[in-house]
Each structure stands twice: as C-alpha cells, then as structure tokens.
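Encoded as structure tokens, the structure appears first; notes follow it.
Removed from the display is one protein chain of the complex; every other protein chain stays in position.
And then chain A:
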Amino acid sequence: MPEDKKPGAANVPVPVTPAGASSTAPAEYPPASPAGRGMFGIQGTGDTSGFGGLVRPRSPIEESPRPYGGYFDEVRDALEEAYPGFNDAIEKVVVDRGELTLHVRAERIAEVCQVMRDDLALRFELCSSVSGVDYLGADARRLHVVYHLTSMTYRRMVRLEVAVSAEDPHVPSVTGVYPTADWQERETYDMFGVVFDGHPALTRILMPDDWEGHPQRKDYPLGGVPVEYKGAEIPPPDKRRSYQ
C-alpha cells in the first residue's frame, strides 16, 4: 500500500464545490440587453399581426382617495393604530378593481407582516402567495415583490407590495412571520433575483442549482442557452441564422 493511501478517513474523497455553484447571489446575469429582444431574431415587440405599433403610455400608480369603501378603510385604520411606523413604512394605498394594495417600504415588510398577522383587528393568518413582478422601464425600483395575505377570521384579502432596484435587490424575509413564504421566496429569488435577507436557506428551487441569471426578469434573453447533445453544441435560437 502506498504511503499516502492509508485506510480510514484520510482516503475518503472530499466533495469539491461544483462548478458554477455559489452560496451567495450570482453576479448580475445577463448583462443588460434591450427589453423585448427575443427569440428567432425578433426585433421590437415581436408582434406578428402588424397592428402592434401603438405606443402605450404607462401611467404611474396613484394613491387612492379615501374613503376606499368596503373593509379597506377598517384595515387601513387598524394598521395605522397598531403599527406606530405606519406613515414611514406605507408609501401608498391603492384600491383598484375591488382589491386593496399597500405599497410598503422594502425594509419594513417583515414588521408590517408581523402586525398584520398578530393584531386582533387585522388577523391575516395566512400568507396566500408571494410573487415577483419586474417593471423594467416603468419603475426605477423595478423589482416588485407582491404578498397576498388572507384573514380567515374576517374573510378579507389584502395585497402588500414592495419595490427594490435590481442593483440593490434586498428585502427582509417574512419567513419568521409566515413560514409558508419559505419556498415562495426561494421561487421569487430564483426567478427575479430578489435577495430575501434572513431567509433560512435562500437557494434556487425551480431552476437547476448552477443556473445563471433570473429567467423571469424582463431583460433575460429568450432561448439563450446552448444545448449540448452527443458532443455537438447546438447554439441557442437567437444565435442561429436569422429568419428575416
């Protein structure tokens, strides 16, 4: 037996970190590319009908005037009473299509959720959904995280929305308040690259662990990965010949 091949622990292979794996958020990927540039060399909107040349102005989301109607006023008043930092934390209150949206400052979201869950007049026990939206070009803080809370006691729903920029995409995790947000925050991180500080294990969940980039960002190139098959590499659709 060679000198270095001693039996026992020394012989056990030590796992190496797989290529591409990283314990922190990967570097910004892909590099900024023009929005709407897609598969098969499509330029512009990709409209195939020829009727899509209209430019739509995007109006900013405006604060709704009071009274909101329904239970919305009660929810706002209860939160204002129970949460001392209300004026600082709540940026906007919007009522649209019979739904109440509270735009919350990103760094306060966990606190607000705590109050929303625990206050007797609010009692939003269930965090139904956490999802992300990328408002590229419409909002400087383009990455939005949207929380839908359900109150089983009062049978109410409310939406909390936070906005962060792609350069500093940090949002406190609400897993301490709602453990169910665990996987949903991982999904939002996976798809949008929003980093939830304080999350117990913020890793990718739907995409492969070594994937680069966040596919649901609006500037993510479509079909941008080369496919290897039996040694030959097939280029991604946008790198193949152009059908124009």
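The working rule: a residue touches a chain if its C-beta (ideal position, glycine included) is under 8 Å from a C-beta of that chain, and two chains touch if they have at least 3 such contacts; residues count from 1.
The rule we apply is simple: contacts and distances are computed from a predicted model.
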Inset, instruction - Could you check which of "Transport permease protein", "Amino acid ABC transporter membrane protein 1, PAAT family", "Phosphate-binding protein" or "NADH-quinone oxidoreductase subunit D" matches the UniProt name for the chain that's left out? - result: "NADH-quinone oxidoreductase subunit D"
Legend entry - Of A:P67, A:P179, A:G198 or A:P235, the residue in touch with the unshown chain: A:P179
Legend entry - Contacts of chain A with the absent chain, listed as residue ranges: 38, 46-49, 51-52, 56, 58-59, 96-99, 101, 125-129, 131-134, 138, 146, 148, 150, 152, 155, 157, 159, 178-184, 187, 191, 204-208, 215-216, 222
